[in-house]
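Only a portion of the chains appears, each positioned as in the full assembly.
In order of appearance the chains are A, B and C, and numbering begins at 1 in each one.
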Amino acid sequence: MKVAIVHGPNLQLLGTREPEVYGKETLDDVNRALGKLAAELGVEIETFQSNHEGAIVDFLSGARGRVDGFLVNPGGLTHTSIVLRDALVGVGLPFVEVHVSNTAGRERFRRDSFLSGVAAGVVFGFGIHGYLLGLRGLAHRLAQK
Amino acid sequence: MKVAIVHGPNLQLLGTREPEVYGKETLDDVNRALGKLAAELGVEIETFQSNHEGAIVDFLSGARGRVDGFLVNPGGLTHTSIVLRDALVGVGLPFVEVHVSNTAGRERFRRDSFLSGVAAGVVFGFGIHGYLLGLRGLAHRLAQK
Amino acid sequence: MKVAIVHGPNLQLLGTREPEVYGKETLDDVNRALGKLAAELGVEIETFQSNHEGAIVDFLSGARGRVDGFLVNPGGLTHTSIVLRDALVGVGLPFVEVHVSNTAGRERFRRDSFLSGVAAGVVFGFGIHGYLLGLRGLAHRLAQK
């Protein structure tokens, strides 16, 4: 079982960007923690980050056949990118949506996600721990197939 | 560390109600699985289900001092009950919100939650496995305090 | 064939509450008239009234196996209770929705019903005579199954 972790725009700033909202751990810390949990769960992972919607779509499109599902933190694209939704639906693999912050408690424009309705599951508000919950959820889902 | 699991209206129907949406496992199955994971995590739990908004508020209000946090599946009250939000904020303990189904992919009126914005974390769409993710997330959060 | 008649909040006030809107007959008058028509139609009925959303859900949930359908006047819950909708869908029996007054001709907030879209039929505006039409409609529907 292999899973791709996809970090969307601005997640390269994790740990330095608005730490009161996103916490102090960096993207490397997150990837390391995911790697450790993945090993525990017997899941292989690869990680990807890009600030380019197009590059993320290229990645998702190219991952077909190589991975079984995606753990996606779409960042600000969550609320604006039909392209990302279409890519995920088009590729046809199950994916879990994760947000570090509690998007429901922030600005009004963060309330709706183009992805949630077609996700295999959604986790938000737990800080970076949410990535670990999301990976567990995705692994569980893939094991059921 | 002690956590109360609060099942809202109609969750007594779990396993028999719209199984294509909510799955085949019953509320007892869910509570058993939560008990097993809780033991693993060193968390004590108690469970409560009611179809009465008022009874849930009474329970939350009375649980202060006895528990450290709540894992809440508010059922249909999610989208309509400011009273429940006020109770959770008023009691002042961290809580995690769980939904069995993917509420974002269903009717429009299931899109907004009065609770999410004040939750310590939200999990939905994973079927009843979401309860387990939610318990992990809550335990993690309580351990941080 | 057995049918449960479910009267929602404030219907205990029938006959005394805003008679220019709801008429002068009491809930007992309504139940008697329903009993008479039920006998005529060869339908067994039981009646239930509560001002408690939770109690109505408990009743609906408990009636599975005992009745074949519901005739429901949800009162003010019509426009606000997703919980009631979920209960009716969850229990999975056909139900008819009745309103004594013409809800479409009153305040804006009485315009939308959470129940109508999943009802086997809807009757409103005929005063308490609507209950009788609703029972006929429900009996017809159950006979077709």
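Following the convention adopted for this analysis, contacts are C-beta pairs under 8 Å (C-beta built on N, C-alpha and C of every residue); 3 or more make two chains touch, one makes a residue touch a chain.
None of the values given here were measured: they were computed from a predicted structure.
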_Can you report how many copies the full complex contains, not just the 3 shown in place?_
12
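The working rule: only the chains that are shown with their structure count from here on.
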*So how do the chains connect up here, line, ring, star, complete, or something else (other)?*
line
*asked:* Closest chain to the overall C-alpha centroid, by per-chain C-alpha centroid: which is it?
replied: B
_Residue-number overlap at the chain B/chain C interface, same or different (half cut)_ = different
*Angular offset of chain A relative to chain C [C-alpha, multiple of 5 degrees]*: 120
_Can you work out the whole-Å distance between the CA centroids of chain A and chain B?_
23
_CA centroid of chain A to CA centroid of chain C, Å_ = 46
*Would you mind pulling out the distance in Å between where the CA atoms of chain B average out and where those of chain C do?*
31
*Counting only residues that touch at least 2 other chains, which ones in chain B make the list?*
none
*Within the complex, which stretch of chain B touches chain C?*
8-10, 12-13, 16-18, 50-55, 75-80, 109-110
*Which of the residues in chain C come into contact with chain B in the complex?*
52-55, 57-58, 61, 80-87, 89-92, 114
_If we count contacts the way the header does, which residues on chain A are in touch with chain B in the complex?_
102, 104-105, 111-113, 116-126, 129-130, 133, 136-137, 140-141
